[in-house]
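For this view, one protein chain was removed and the others were kept in their places.
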Amino acid sequence: MINFINDYNAGAAPEILDALVKINSQEFAPYGEDSLCDEARELIKFELERNDVDIHFMEGGTQANMTVISSALRSHEGVIATVSGHIATHETGAIESTGHKVITVPHHNGKMKIADIEEALAFHDDEHKVKPRMIYISQSTEWGSIYTKAELAEIYEFAQGHNLFLYVDGARLGAALTSKAADFTMADMAKYADAFTIGGTKNGIFIGEAVVITNPLLKTEFRYAIKQKGALMAKGWLLGVQFKELFRDGLFYRLAEYANNQSEKIKETLADIGVEMKSDSPTNQLFPIFPMSFIMELSQNFGFQIIEKVGDDQAVIRFVTSWATGDVAVSALIATLAKYRR
Amino acid sequence: MINFINDYNAGAAPEILDALVKINSQEFAPYGEDSLCDEARELIKFELERNDVDIHFMEGGTQANMTVISSALRSHEGVIATVSGHIATHETGAIESTGHKVITVPHHNGKMKIADIEEALAFHDDEHKVKPRMIYISQSTEWGSIYTKAELAEIYEFAQGHNLFLYVDGARLGAALTSKAADFTMADMAKYADAFTIGGTKNGIFIGEAVVITNPLLKTEFRYAIKQKGALMAKGWLLGVQFKELFRDGLFYRLAEYANNQSEKIKETLADIGVEMKSDSPTNQLFPIFPMSFIMELSQNFGFQIIEKVGDDQAVIRFVTSWATGDVAVSALIATLAKYRR
Amino acid sequence: MINFINDYNAGAAPEILDALVKINSQEFAPYGEDSLCDEARELIKFELERNDVDIHFMEGGTQANMTVISSALRSHEGVIATVSGHIATHETGAIESTGHKVITVPHHNGKMKIADIEEALAFHDDEHKVKPRMIYISQSTEWGSIYTKAELAEIYEFAQGHNLFLYVDGARLGAALTSKAADFTMADMAKYADAFTIGGTKNGIFIGEAVVITNPLLKTEFRYAIKQKGALMAKGWLLGVQFKELFRDGLFYRLAEYANNQSEKIKETLADIGVEMKSDSPTNQLFPIFPMSFIMELSQNFGFQIIEKVGDDQAVIRFVTSWATGDVAVSALIATLAKYRR
Partner (left out) sequence: MINFINDYNAGAAPEILDALVKINSQEFAPYGEDSLCDEARELIKFELERNDVDIHFMEGGTQANMTVISSALRSHEGVIATVSGHIATHETGAIESTGHKVITVPHHNGKMKIADIEEALAFHDDEHKVKPRMIYISQSTEWGSIYTKAELAEIYEFAQGHNLFLYVDGARLGAALTSKAADFTMADMAKYADAFTIGGTKNGIFIGEAVVITNPLLKTEFRYAIKQKGALMAKGWLLGVQFKELFRDGLFYRLAEYANNQSEKIKETLADIGVEMKSDSPTNQLFPIFPMSFIMELSQNFGFQIIEKVGDDQAVIRFVTSWATGDVAVSALIATLAKYRR
């Protein structure tokens, strides 16, 4: 089976493994207060071009989302997300389990529009409805798309003007930043968000997400929130060493760019054969629509997800590439796709 | 101002007040374990034509909803409601505050269809999404409509077959039961629900909802849940005496039928003048669509709610009648409506 | 059975019932935004000798406690209470159900001492423990005792100096204020608390507690919290009319003083016969220790609670008096007690 099923089905990039092996015999302070975490924080701050942020390393994306959101909100406040947002659909009600409503709005190619936020605010206008207090978006989105710098700025400014925090789920931030369509930098992310994550798990490390907090209101006592959610890792330096290696000399970007490039090749083939795409994605997730018969054929040799049915006999499927997706795998998929005839 | 704004803007029906006055000087056991509550329970059981139910009296509808739902569900389980369901929109995230997701499905004239539940179940198919475990519907609905007996039976049987509880919010159950369109009885409600409420606050008493539990799984230790939600009323007999009076000789039905009749008259006028209705309601809530200019005119003398905009210059408004809506008020409204020209 | 079992086993004082009857046929705005609630608020502010407070009327004590506390605290924060505090023992984990730990400290005759708070703060010193953010005390306490004005001031100042809110549960505040041992006024309560309640249910009204909030931080969006906890009463004016009557011309104090006086007579008899008291109470709850044999005898004619065993054959029992405790009842109890021989 040649896998295009996700970007977390392989261990860690060799550089990450090496870094881990190298420090294994050393002792460190526990709970993320060690020298490796500190060095990783400094490297990320350098990327962000600012020092006035707090950075915490956590184990997973759902964990990071629920910790950031529940720490930020008062009991009666809610968070706005698109109906396709990860917190709205694929986290088993983790946000609700902390007591907060996820207010859903429509998505447009995976993205949120100001008009939708405005409509949500207009409805939630008194104490009989939850108080919207945070906007949650993903960069890249669950449909592979990315917000442009202008769009990020617009949402952030709207949020600022309406007493809303903007939190960006960057589980696939590497793919977003290294997309050919990207017009923003890592520093822009910090500029246009109250908090955001830098995903490691889906970009070449064993495990780990970095939570970056720019808004002072969200910084206070965040370590209490981490601990309460069962997320304060005893051997925190194991996260630190990986993020240090990711940002020491650009590995984070190289791995993500590689993944995007592998998708790009597949995307070109899909364009050549004229397949309809459910979503216009410039990153490492592709969403072609195929007849079920061809999907069955594909599934003989390739691993991928069937996302949703389209009519009676077609479906959207998803191909995902990662730092670990080899050229042989991509060539094999391309060769099979090329044989497709509508 | 002549009010059609809601069905809870007057105190209690005279019979209820009298009953309360009569027992005021007596002493009772606290927390709902008194003789008046017991008598009320017996009277309701008589209406339900069965004895194997538990009945608890609570203070309000949101309180009852959050107590029943959070008591029934395990932490990872969710409740399915229409997007117009009271728990989905007008309870400030009360259900989510107890840790549970409200899974929304479309509504059809305020009602839920099996196909929508099926779609929700199909999506929530593994541990990455909450586990649907309960269906929440309202009778009558937030749009004034009612489920027929066949529809109730169908949903209940579907629920039974899919390991789902069916909980019916009866905040306006009186209006439903006494609607000319109703083909079901109070006994049917117990037959086709694992739990449901009998609303008192909106049907002539000071305060109070009766929670009826038919499913043994939901009965166990429910008083703990009541107490934990701050809802175990010290002077519980004050609820008991009101429900006893409601069901002693049919007052519950008389009050509701009166309210429906008042709406019926208004509805006929609306039909005469050819106004479009947002919802086809056979109960005490009506949802005509008027131009904003006429709505402004109406609001000079009448109290009502503007529900939502329709296009640029129209809106859905809501007229509600109750046991306390006098003939003079209805005549005044009808007279004003009759002057309306499209 | 002559009842000394609690102070909420009778309906409402005649003045309260009359007030309710008088306004029953009138219409009011819902959800506590009516003229009666406003008048009641003004009367209470007059007692408090200040206007810069927010006042909300709620249905019950547990409800008020869980709403105030969960609205005030961030997810990782806890509230300090004595082991005998109502929230620590008799609310079925209502506070914990909102996600917050109740940090318990020893009690001294029902009261909290600064040294105990200091010890709790010393232990909760980093992110591995919850962050204490609020102190909860009761006035009068669960053991009938009262904090002096100096003690209130001391705790409040300590709280201020340690970034803690002070919340006072006044379920029996009337008894405290009218105790012969009291050296503080209603105005002092507002002076020395960030929020406190004025209990109505246990002092002569049908149902209701007033929540007074003095700290601006706790005022914001409190109505959202009320609604979310299922506590925003549709017919809020029913609470307003009662509190208006309570504070229109001192009824609140007269009822409480009467209850205290009835207890005082019993207390004198207990002193005469030389019975040991578990707690030194100057209010309407008394806690004598009797042999089980005498307790059995007493229970033939009198209703009271057995609080806890003392050694093998004795127990602490509780006598409670209220506005409804008649002289005949007190005389009967005194006559029986007078026959007791150690």
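Here the chain labels run A, B and C in written order, and each chain numbers its own residues starting at 1.
Just so it is clear, a residue touches a chain if its C-beta (ideal position, glycine included) is under 8 Å from a C-beta of that chain, and two chains touch if they have at least 3 such contacts.
Note that the structure is predicted; figures quoted are calculated from it, not measured.
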**OP:** Consider the whole complex, including the chain that is not shown, and state which of C:Gly11, C:Gly78 or C:Gly144 touches that chain.
**Re:** C:Gly78
Subject >> Per the touch definition above, residue among B:Lys45, B:His76, B:His90 or B:Lys191 touching the missing chain >> reply: B:His76
**OP:** Can you work out which residue in A:Ile55, A:Ala72 or A:Ala94 touches the chain that's missing from view?
**Re:** A:Ala94
**OP:** Just name the one of B:Arg41, B:His107, B:Arg172 or B:Lys227 that touches the chain not displayed here.
**Re:** B:Lys227
**OP:** Sort through C:Glu15, C:Asp34, C:Glu47 or C:Glu127 and give me the one touching the missing partner chain.
**Re:** C:Glu127
Original post:
Mind pulling the subunit B residues that touch the left-out chain?
Top reply: 70-71, 74-76, 98-99, 127-128, 130-131, 221, 223-228, 232
Original post:
Residues on subunit C that touch the omitted chain in the whole complex?
Top reply: 75-76, 78, 89-93, 96-102, 104, 123, 127-130
Original post:
Hey, which subunit A residues sit against the chain that's not shown?
Top reply: 3, 6, 8-12, 14, 17, 20-21, 23-30, 59-60, 62-67, 91-94, 97-98, 201-202, 206-207, 224, 227-235, 238, 324
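Here is the rule we go by: only the chains that are shown with their structure count from here on.
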Subject >> subunit A and subunit B: spacing of chain centres that average the CA atoms, whole Å >> reply: 42
Original post:
Can you give the whole-Å distance between the Cα centres of subunit A and subunit C?
Top reply: 50
**OP:** Would you kindly tell me how far, in whole Å, the mean C-alpha position of subunit C lies from that of subunit B?
**Re:** 34
**OP:** Provide the list of subunit A residues touching at least two other chains, using ranges where the numbers run on.
**Re:** 75-76, 98-99, 127-128, 130
